[in-house]
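In this view, the complex is presented without one of its protein chains, the others remaining in place.
Now for chain A:
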Amino acid sequence: MYKPNDLILRTTTSLIAFILLGFAVYLLFAGHNSPGGGFIGGLVTAAAIVLMYMAYGIETVDKVLPINFETLISIGLITAIVTGLGSFLFDVPFLSHTFDYFEFPIFGEVELATAMLFDIGVYFTVVGVTVTIILNIANDQ
């Protein structure tokens, strides 16, 4: 069987994928104050993962990333819902958020918001959904 020699693709992928993943993490955490957020971060992460699948094939990536993306959907949804339910502990309505500033050794003063937890839930869901859909359709015979 003819096997394509996609050396350039693989080499560039190993570089680009990490840049993409780093960018995605940036988008996720920067989302509260500048353009970005869980949704777009999730989509970029999914793009990186799909790129890896395209370059290395299913088997290799499954070894490197032993993640069940369908489970990731539920993890994301549960994170988002638990964040919302957490507000009941403080006797406030569902999905009430709060934020405060903390002093950290290296980062200095950092703002931490509960909304970020919710955004992380969004992030995981979007990653899971996108990868699941693309892989399932692509691998369908």
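Heads up, the rule we're going with is that contacts are C-beta pairs under 8 Å (C-beta built on N, C-alpha and C of every residue); 3 or more make two chains touch, one makes a residue touch a chain; residues count from 1.
The criterion applied here is as follows: contacts and distances are computed from a predicted model.
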Candidate names "Multisubunit sodium/proton antiporter, MrpA subunit", "Phenylacetate-CoA oxygenase subunit PaaC", "Glutamate synthase (NADPH/NADH) small chain" or "Dissimilatory-type sulfite reductase subunit beta"; UniProt protein name, chain not shown: "Multisubunit sodium/proton antiporter, MrpA subunit"
Hidden-chain contact residue, picked from the options A:16, A:67 or A:95: A:95
Contacts of chain A with the absent chain, listed as residue ranges: 27, 31-40, 43-44, 47, 70, 73-74, 76-77, 80-81, 84, 94-95, 97, 99, 111, 113, 115, 118-119, 121-122, 125-126, 128-130, 132-134, 136-138, 140
